[in-house]
Structures are given as structure tokens and as C-alpha cells.
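Every protein chain except one is present and positioned as in the full complex.
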Amino acid sequence: MTLVEDFNAYRSRMNDKIFEQKNLTLNRFFNLDMHAYESGALDASTKELLGLVASMVLRCDDCIRYHLGKCYDVGITTAQIFEVFAIANLVGGSICIPHTRRALEYWEALHSQ
Amino acid sequence: MTLVEDFNAYRSRMNDKIFEQKNLTLNRFFNLDMHAYESGALDASTKELLGLVASMVLRCDDCIRYHLGKCYDVGITTAQIFEVFAIANLVGGSICIPHTRRALEYWEALHSQ
Amino acid sequence: MTLVEDFNAYRSRMNDKIFEQKNLTLNRFFNLDMHAYESGALDASTKELLGLVASMVLRCDDCIRYHLGKCYDVGITTAQIFEVFAIANLVGGSICIPHTRRALEYWEALHSQ
Amino acid sequence: MTLVEDFNAYRSRMNDKIFEQKNLTLNRFFNLDMHAYESGALDASTKELLGLVASMVLRCDDCIRYHLGKCYDVGITTAQIFEVFAIANLVGGSICIPHTRRALEYWEALHSQ
Amino acid sequence: MTLVEDFNAYRSRMNDKIFEQKNLTLNRFFNLDMHAYESGALDASTKELLGLVASMVLRCDDCIRYHLGKCYDVGITTAQIFEVFAIANLVGGSICIPHTRRALEYWEALHSQ
Partner (left out) sequence: MTLVEDFNAYRSRMNDKIFEQKNLTLNRFFNLDMHAYESGALDASTKELLGLVASMVLRCDDCIRYHLGKCYDVGITTAQIFEVFAIANLVGGSICIPHTRRALEYWEALHSQ
């Protein structure tokens, strides 16, 4: 399996297992999170960029991958992604650099599917 | 002095003192940070929203205030700001709630200058 | 006003202002957060201790105050609070010490209302 | 080797190597940490739940695994673990979701030893 | 009272109250922390610089003040302090800038006692 398929498969499989436990608070939270990026006063593309930069400064590789996948789907360009990378690194510091390297690797994997 | 004037005055005064010490690395970093939010592949408004959400999930009240001021200057609406607040709280968790309260107080102060 | 009244008044006033903006995601998140500490497979007291230790290691003074207030209401003893402080400091490190000092000040304020 | 055995073996082997260096401060800190979860004003089970939620909001997979192992040993139920997961996700935000997925995988591995 | 006296007085008073509660784990941790900065394979000055940079990237104003006080006592120069500030800002990002402003204010207060 590719990097992208691997990530999505594990994510789906474990999310299903979490939902099956029927913890009401956790399931509602997951549901709320899923709908938070829909178009509203800000469009969906902008919201995905917000999700991406937040994930980068908090340094969560899986969250970065998830939002990169969404950014790819809505047609964000590589130049735009790099401007998000730049702001994330300035705000969050050089501690974000290793995450930027892995983010770029995943961004390339999305384009070579 | 008002909340906004107070914040800006302290910020300017201490930034000046930092620059005067002529630490080349620090001064270049401040300079780089200042120019990172200029229009490019992403427009300046989007970049300010990115700066705001990053500041919220990292929970820095002063950084939040700075970006709220910039968002106000470029004409971001209250409905848009609240969509940033919503994403920040979902990604960063309820630990962001107290910062959201103080952010709203400052956002109101910006409108009553 | 006392430290406790002051904290509660500001919190209530700003929460009301947030709700009034009718951001659906944010209001649902606040609502979800409010109900997460009700008795279930774990009792309410244990959940407040979980909320307290999480707030301490994430170093949010306002969140610490909120959960200390709840812990006080459900009858947690000072010896128990100090065991939470101890675990928070060990897991989160000496960076939690200043928050521990302010937490104790607030805990004392709760007892002298 | 299984996931659980693998984790425990690496942990033991490297802890031994750390102790052998005889850094007094570090060894005392490790020792203090080991005893902090013993029964006192709060019972050992509650303390393990505190350790787990703190590890989740600070997003350390290895610390989560360690406390899940302890929770399993003292008889915490899956429903209780999920209430900890719920509080961790609400306090710490959706950035904790990937850690929740890996936590559940490890929790299942503990049951299938 | 001055900024420095104020900080030290509150710190001492609350530390005393914490010690009085006789939580063995917490008191041992405080004690361990106090001795960790003594000369060993690294000299005390270097260790204070390590404490300072760690406090800055973790963004704890009180911890920064404490280590600035110690750095002042052992004769660290302003140029050296600014090199720590520079590394802290690069590693930790622009989110450290407001803490740098307050750190400089305190550093100046230490010199005008």
C-alpha cells in the first residue's frame, strides 16, 4: 500500500472501532469536528488551511496529513501550501521543521497517487 | 489608556528596546516575522487568519491580540472571527476557552476605539 | 470582589457574549464540554480530578481555577488536591510549579469565601 | 514479539542503560516518578487515570501506553477508559484524536496477550 | 515593591505554604529541582542558561524570571542573555516574542534594583 492509502486505511479502521464503543461525548466530538470545516462565513478551502496551520504548530503529523489530503482535494496549490508551511515555522519555530519535511513527503505522495 | 492602546504601546516600547541590543539573529527573525503576512500565493487576510488560529491553539494572549488587531484592520467580520475561534477550540480543545473569552473582549475593544 | 467572585463573574459574562454570537460549532462544543464531567462509568469527582490534572499539565490558570471550584463543590480534600498537584508536577515538570502556587492561592480563596 | 512485549522490552532495556550512567538527579527523578502513583489520599486506580489523561493531553504515545498497561493491570474497564479518552479529547482538542486511535489499538493488544 | 521584590516575595510565600502541606512527592520534587542547577559536569552558569532557554520555549513567564534572576546573580552579560533569547525564538517561534518582551523588562528591573 502507498503512504496515503496506508494512512487512510488505519484512520478509518480505528475511527470505526472508536464509534462502536458508543461513548456519547467522544462520538459527538468526532462528529462536531467533522462538520467544523464546512463552508460558512469562511469558505471550506480557507478552513482547511486553518486546520493545517493549527496542526503544524501543534506538531501532529497525522493531523497534518489529514488536512493536506483535504487541501489537495479542494485544489490548494503547492505555492499556497508552502506559505502555510512558512507561517507555521515562523509562529511555531524550528521545532516544526521535521514536521515540514514529513508534510512535504506526504504532499508529494498525494500528487503521485 | 484603553486596552488596545495599552497593548500597542507596551509592544512598541519593548520591541524598540530589543532592536537596540543589535542581536543580529533576533532582529532578522523579527524582521522575517513582520513580512511573512504580506500577500503572496495567499492574500494578506487569509494569512492573518492563519496567524490568529496558530496563536489560539498555542494559547498566547498577546499573539492573539496582535492578529486580532490586524484582522480588524483588513476588515474581517465578527462571524468570520468566530469561525476561527470555533476551529481553534476544536483543534486545541477546551483549554482554549479562556483565551477565547479574552480574545472576544479584545475584539470588542477594537470596535469601540 | 474576591478572587473567586471575580473569576466567576468574568467567566459568566464573557461566556454569555460568546453564546449570543450563535456560532453553532462553538456553542455545541461549549455544551459538550459542560456535560463531559457528569457521572457515568467514572463518577463526577474522579472526572473533576481528571479535568484538574489535564489543566495543570497544559498550564492554563483559568482552567485550573474552574476545576478547583468544581473539586471544592464535590468535597475533594486538600490532601487529595495535593496528590493531583504532585502528579501534575511530575508528568508536566517544574514548569508547572508557578501554576501550582497560583492554584494553591485559589484553593485557599475557595475555603475563605 | 507483540506490540505490548515490544514496548515493555525497549522501555526496560533503555531505562537500565539510563540508570547505569548514575546521573543522581535523573535517577532520583525516575525513582520519584515510579512511586508517585502508589495509593495515598487517592487510590492507585484513580492515579493511573490521572497519569493517562495527562499523557493524552500532552500527546505522548509511549506515556499513554505505559499508563494503559497499568490501568489494565488494576482492572479499569473499557467504558472507563473511554470516559478518560473523552475528557482528554475535549480538554486537549482534536489534536488528540490520532493518539486516541493508537491508544485504542494498544488497549486491544493488552486484552489479546 | 519593585517587580523583582514582588516576584520573589510571592514565590517564597506560596512555596512555604506548599511545603507545609507535607506532600512527600511534591516536596521531594521541589528539592530535586532546586539542586539540579548546581555545578557538575556542566558549570552552574551553563545550567542556568539551559533553565532559561527551556523556560522560554515552554513559555512560562515566572520560570523565565526565576532563571533570569539566577543568571544575573552568576554574572551572565546582556549580550549572552540575548543569544539565549535568539535561540529560544528560533526554536520556539514567534509565539515566544511576547515572553521575550517581558523577559527584557525583568532583566532591566534586575539591573536597576
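Think of it as A, B, C, D and E in the order they're written, each chain with its own count starting at 1.
Everything that follows uses one rule, which is that a residue touches a chain if its C-beta (ideal position, glycine included) is under 8 Å from a C-beta of that chain, and two chains touch if they have at least 3 such contacts.
All values derive from a computational prediction rather than experimental measurement.
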Quick one: which shown chains sit in contact with the chain that's not drawn? A, B, C, D, E
From the list D:Phe29, D:Tyr72, D:Phe85 or D:Trp107, which touches the chain that is not on show? D:Phe29
If I consider the whole complex, including the chain that's not displayed, which of C:Val4, C:Ala36 or C:Val57 touches that chain? C:Val57
Tell me which stretches of chain C touch the chain missing from the display. 57, 89-96
In the complete complex, which positions of chain B touch the hidden chain? 25, 28-29, 32, 35-36
Residues of chain E touching the missing chain are 32-33, 36-37, 40-42, 46-47, 49-51, 53-55, 57-58, 63, 77, 79-80, 82-84, 86-88, 90-92
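Just so we're on the same page, only the chains that are shown with their structure count from here on.
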Contacting chain B as well as chain D are chains A, C, E
Report the inter-centroid distance (CA atoms only) between chain A and chain E in whole Å. 36
Dist(centroid_CA(chain A), centroid_CA(chain C)) in Å evaluates to 30
Centroid distance [mean C-alpha coordinates] between chain C and chain B, Å: 26
Can you list every residue of chain A that touches 2 or more other chains, as numbers and ranges? 25, 29, 32-33, 36, 54-55, 57-58, 63, 90-92
